[in-house]
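A single protein chain has been omitted from the complex, and every remaining protein chain is retained in its original position.
When the chains are written out, they are named A and B in that same order, and each has its own residue count from 1.
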Amino acid sequence: MKRLPMTLVAGALLTAVFAVAALVSLAWTPHAVEGMNIATRLQPPGADHWFGTDHFGRDILSMIMVGARTSIAVAVIAVGMGMVLGVPLGLLAAANRGGLIDEVIMRGNDLVFAFPALVIAILITAVFGPSAVNAIIAIGIFNTPVFARVTRGGALSLWTLDYIRAARVAGKGAGRISIEHILPNIANLLIVQGTIQFSLGILAEAALSYVGLGAQPPTPSWGRMLAEAQTMIAMAPHLAIIPGLAIVLTVLGLNLMGDGLRDILDPKLRRAR
Amino acid sequence: MLRFALQRLTSLTISLIVASMVIFFVIEVIPGDPAAYMLGMNAQPETVAALRRDLGLDQGLFVRYLAWVGGMVTGDFGTSYTYRVPVSELIMARLGVSLPLTVYALVLSTLIAFPVGLIAAARRGSALDAGIMGGTQLGIALPNFWFAMLLVLFFSITLQWFSAGGFPGWDAGFWINIQALTLPAVALALPQASILARVMRSAVIETLGQDYIRTARAKGLTSRQTVVRHALRNALIPVLTIIGLQFSFLLAGGIIIENVFFLPGLGRLIFQAITQRDLIVVESVVMILVFAVILVTFLVDLTYAAADPRLRRRA
Partner (left out) sequence: MSLISVENLSLDIYGTPILRDVSFDIAQGKVFGLVGESGSGKSMTSLALMKLLPDGARRSGRAVIDGRDLFALDEAAMCAIRGNQIGMIFQEPMTALNPVQTIGDQVAETLVVHGVAKRAEALAIAREKLDRVGLDGARFPLDRYPHELSGGQRQRVCIAMAVALRPRLLIADEPTTALDVTTQAQILDLLRGLVEEEGMSLLMITHDLAVVSGLADHVAVMQEGRIVEQGPTEELFRTRAHDYTQRLFAASAHRPAREPTVTDEILLTVEDARRSYALPRRSLFGTAPKLEAVRGVSFTLRKGESLGLVGESGCGKSTLTRAILGLEDLQGGSIRLFDREPVKPGMANALRAGLQVVFQDPYGSFNPRWKVSRLVAEPFHLMPHPPADARDRVNDALVEVGLRPDDADKYIHEFSGGQRQRIAIARALINRPDLIVLDEAVSALDVRVRAQILDLLARLQETHGLGYLFISHDLHVVRAITDRVMVMKAGEIVETGETEAVFANPQHPYTRQLIAATPTIPAQWQMQEHA
């Protein structure tokens, strides 16, 4: 059995901490996150409230746990959306490489790339109002061309290989070849890209919630916690520091995991030693 | 080269046209009646009718689209419903903050990333390389607006080296404004520099594995000469792409970070416009942002062709 890379282990552990926190929060949190308790407001980290309380007296640890749920849900659904839309588009473009369909898909890709996720969120919010669902849609749209491009790139290099030509000589059409030969051989690429987009999605959700375009009260969200902490940063810095650390550690964990996965999944990048 | 530029220019124009159609569709078609939407539920029917006339909503969709695009080409973005001033004036004033901030951050990011990435590549496998890679890993994970808050906490509140925010305006002098933009630019640049440094490192390492590097060594070049004369320029080609992409991240990031530093940029304008349902302003600012991204992509393509002779003569 080959040794797993350190980055993969560390990343997976870090990610697991937040995933577990999010799952546990479905059933239990140390304190209730709804409702105010003025008596316990703005407490620093201590024995009862490990991470302290905010200006409404809510327990920060509990809010971090529930916020993890929001972040992970938004990012996972947005990555799923990007994959479901982007991968078939990429496969289709590669199967018609050089043709009109390829051209249209790639130009469409470029067009979406011209709209940063924030701008998509602004457009959607301006018309439909802010919500977590809009954040998901904005990030999902942003992810689509990323997956389309990665899929197409990976697929194009495979289409030149002789085993694809052999499959064509065996009478297989482009659709069947894409599913039987191409997709399994680019799965590694997609998994690695998926973890990268997952971590970008966490960052994007936080940013959108921070400017008020994402999750709305009373849904706890790391980004909104930071927005609320901002005015009180001088007197209660822990309100800003803790949710930020939660974001950094989650993203770090996902990125390390992505690097580790690439090391074991992509033999080209595997070190010679 | 000219042919290549013309070709890129055509695709730039097409991108702009399609983008403007998308924006127009989302803002002016999806809401149904933009006038009623902007005024909210309690508006008097007469007020709505008046706004409809002002906005030209009684005309056909196509005519309205052409009028909007035609206006923009001549610098007329319409009149803001809430501010009652031409949108172009609003945007010009705000661009004076957002654009310098983006460019400042882009320059910082590049200046940090190039040497760092190059050193890591040159010393790959060493402790220094491992340290740099670890540091960039952390940098990538930083949300820039949170990093900005930490900078404020440390440099403005604790050390009091910088003001915690605000922007004096360019009339007040150059350096004082640069100082006001420094913390925001650093907050924006560091995470992007981390990405760019990693790209730079892997591009240089990949280039160093190419056959022509071995040829250069066989000619008697030292490994340092090989990097400087052969690896750098070839490694620059993938790095350029990322710099182009970073522009749009920095522009969007700047819009978010303005909130931390109370900067009167496009971000403040657009978020206020969203809450006030001033669709005219939203539409125009979004178009400007998208225009900037498309324009930078075009410029990157041209630089690309200048760096890579293979692109110049064909296609």
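In the analysis below, a residue touches a chain if its C-beta (ideal position, glycine included) is under 8 Å from a C-beta of that chain, and two chains touch if they have at least 3 such contacts.
Quick caveat: nothing in here was measured; it's all calculated off a predicted structure.
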(request) Could you tell me which of B:Ile91, B:Ile132 or B:Ala216 touches the chain that is not displayed? (result) B:Ala216
(request) Check the options B:Ser126, B:Thr158, B:Gln225 or B:Gln272 and report the residue that touches the missing chain. (result) B:Gln225
(message) If I consider the whole complex, including the chain that's not displayed, which of A:Ala167, A:Ala236 or A:Leu256 touches that chain?
(response) A:Ala167
(message) Across the whole complex, list the residues on chain A that are touched by the chain not included here.
(response) 161-163, 165-172, 180-181, 184-185, 272-273
(request) Please give every residue of chain B in contact with the chain that is not shown. (result) 3, 6, 210-212, 214-222, 225, 229-230, 233-234, 307-310, 313-315
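In this section, only the chains that are shown with their structure count from here on.
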(request) Find the geometric centre of each of chain A and chain B from their Cα atoms only, then give the gap between the two centres in Å, rounded to an integer. (result) 21
(message) So in the complex, the part of chain B that touches chain A is made up of which residues?
(response) 11, 14-15, 18-19, 22-23, 26-27, 30-31, 37, 137-138, 140-146, 149-150, 152-153, 157, 245, 248-249, 251-253, 255-256, 259-260, 267, 270-271, 273-274, 277, 279, 282, 286, 289-290, 293-294, 297
(message) Can you tell me which positions in chain A touch chain B when the two form their complex?
(response) 107, 110-111, 113-119, 122-127, 199, 203, 206-207, 210-213, 226-227, 229-230, 233-234, 237, 240-241, 243-244, 247-249, 251-252, 255-256, 259
